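Take a look at this one; I'll ask things after.
Here the complex is missing one protein chain, while the rest keep their positions.
Just so it is clear, A, B and C label the chains in written order, and each chain counts residues from 1 on its own.
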Amino acid sequence: MSNKFHMHKSRLEALVDGVFAIAMTILVLEVKVPNIEDKQSASALWHAIAHDGVVIAAYFFSFAMLGQFWVWHHRLTAKIREIDLPLLVCSLCFLALVCFFPFAAALFGRYITNLTAHFIYLPLMGLILATQAIFFWLAMRRDLILDSVSPIQALAAHRNNLFGCAIFMFAFAPTGYRLHGGITIVCILGGAYLLWHVIKLKKMQNQLETASSTKN
Amino acid sequence: MSNKFHMHKSRLEALVDGVFAIAMTILVLEVKVPNIEDKQSASALWHAIAHDGVVIAAYFFSFAMLGQFWVWHHRLTAKIREIDLPLLVCSLCFLALVCFFPFAAALFGRYITNLTAHFIYLPLMGLILATQAIFFWLAMRRDLILDSVSPIQALAAHRNNLFGCAIFMFAFAPTGYRLHGGITIVCILGGAYLLWHVIKLKKMQNQLETASSTKN
Amino acid sequence: MSNKFHMHKSRLEALVDGVFAIAMTILVLEVKVPNIEDKQSASALWHAIAHDGVVIAAYFFSFAMLGQFWVWHHRLTAKIREIDLPLLVCSLCFLALVCFFPFAAALFGRYITNLTAHFIYLPLMGLILATQAIFFWLAMRRDLILDSVSPIQALAAHRNNLFGCAIFMFAFAPTGYRLHGGITIVCILGGAYLLWHVIKLKKMQNQLETASSTKN
Partner (left out) sequence: MSNKFHMHKSRLEALVDGVFAIAMTILVLEVKVPNIEDKQSASALWHAIAHDGVVIAAYFFSFAMLGQFWVWHHRLTAKIREIDLPLLVCSLCFLALVCFFPFAAALFGRYITNLTAHFIYLPLMGLILATQAIFFWLAMRRDLILDSVSPIQALAAHRNNLFGCAIFMFAFAPTGYRLHGGITIVCILGGAYLLWHVIKLKKMQNQLETASSTKN
């Protein structure tokens, strides 16, 4: 019994908060202070910055994405009792992808019209979503959900995760088409499969709700 | 009921503390180690650093600003019971602006005589102040103030926020004039409007104080 | 009594979590956004990034290493009651090496076929393992293990530390041979010595287990 690995949630949260705080701040390092010849010229500086306008817009977009991942992760972790080894490995994969995000965001900001940049930025977001969905699914399978969270609530959270992944798959399909039609087909099939699961979970949730309301 | 979003304050604080710690430390990255030819020459290195004196002074000024924002944010958060979705969104906007601050500070340090740099640095500070004022105003409206904080104290904090924004508006007016007279007019009108609110809140606070002292 | 130095565990943990979060995020700074001439060309960007493929693979490998060190450190710290001065010094040495890790990882990523890069990256990992083993050994010697941790568990943790170091020594032996045969001999002898300790500890542990099971 003493050999079983388990970790306090608060420790992982401290690392996650730290990594997100730094990843968010590192995003701005890509917005470079321009070099202009006439240091006094307001218009020259303005044009130089406006030229980087896309980079700045991409910064705020990437920040919003990271913010959303952080909130999502915290909402999932709040439902979990304890971290065991598979959950920890999954969390570290999640963090590795989050730490990699500033690079993808920098690439996306600088080459916003380039297909390759999209093909790194978007699938990375998809992978981050996927690790979160797997994280919570593992927690459900391994019975690590807090007792205060009802099965209905756990199912709803899992359903939201899958729904997010499905939405991502459908949104990525047209981008995939620009590289190869096969990617689009895989995306649509994958998204449809996830959506089918979402619907199944919704039904299961409805049945549980009916059952619990009948009981009361 | 279980669907309502709410978040523990301590989580947001961990992210805020992390972001501020990094933003403060990243400020110094703009102070570059100079390259001089004669590595032994004390005077050459001294001149090279003195040449960057403005950048160093700007570092300490920007640090002081961030320090003040941090203290201010903590004083407001200390009065709040819980974070709900609108407060969270407002906080993430606040953090996005704080993370962007090192870029603006670097721009300000390098182009301190350039109007464009002022027009990015100063309004950013104004926006940070504004997100804080909105943050607390939202908390008051949504009834998320701690019970141990009396209405008089909450009003006083809100009044301080608005007063800070008003002061900023008046201070920005002359800078705005250098670009366009219209900005000055908007700033003065906005500042006056906020000041009028401050005075109204002061009166309300006085009435509450009189009422509570009469009661006792 | 009041003069004896001791520190709360949580303080050290906050610093450790912060340092790891940053070291992990800084790893990605080595993955540079490539500069290509034709900004629209997807294939040019793809080739430029594929050219850095080794750097990206090294990033994920180094991240996994850091993740493992972090988990290991936390598992050891969870068994400790309090930090005294020697433990603190040992922890700061550990952190200094962890902070140095991003440099070694960058070197390793860029010069993956270069023997010198291996000779900095691998011994650094060995030193990090060693500081952890010493950290726990010191805690055992100075009687700072938590009462809730049985002597059998403490011995098992110590044994795992030594086993990790032994494995590292054996793994490093062939690399050492490429520089000098003597390093290989030292590595094999050192690894064998550690392994002998591991076996001795295993026996001691078995005896303790038999004793405790007889008692019950």
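Observations, loosely collected:
Just so we're on the same page, contacts are C-beta pairs under 8 Å (C-beta built on N, C-alpha and C of every residue); 3 or more make two chains touch, one makes a residue touch a chain.
All values derive from a computational prediction rather than experimental measurement.
Residue in contact with the omitted chain (choice from C:Val33, C:Ile80 or C:Leu95): C:Leu95. Taking the complete complex into account, residues 2-3, 5, 7-8, 11, 14-15, 17-19, 21-23, 26, 29-30, 88, 92, 95-96, 99-100, 102-103, 106-107, 110-111, 113-117, 119-120 of subunit C touch the chain not shown.
Where subunit B meets the omitted chain, the residues involved are 13-14, 17-18, 20-22, 24-25, 27-29, 31, 33, 36, 39-43, 45-46, 49, 59-60, 63-64, 67, 70-71, 74-75, 78, 150, 153, 156.
Simple rule for what comes next: only the chains that are shown with their structure count from here on.
Overall, the chain located most centrally, as judged by its C-alpha mean against the mean of all protein C-alpha atoms, is A.
We define each chain's centre as the mean of its Cα atoms; on that basis subunit A and subunit C are separated by 29 Å.
In terms of their C-alpha centroids, the spacing between subunit B and subunit C amounts to 41 Å. Counting only residues that touch two or more partner chains, subunit C has 18, 21-22.
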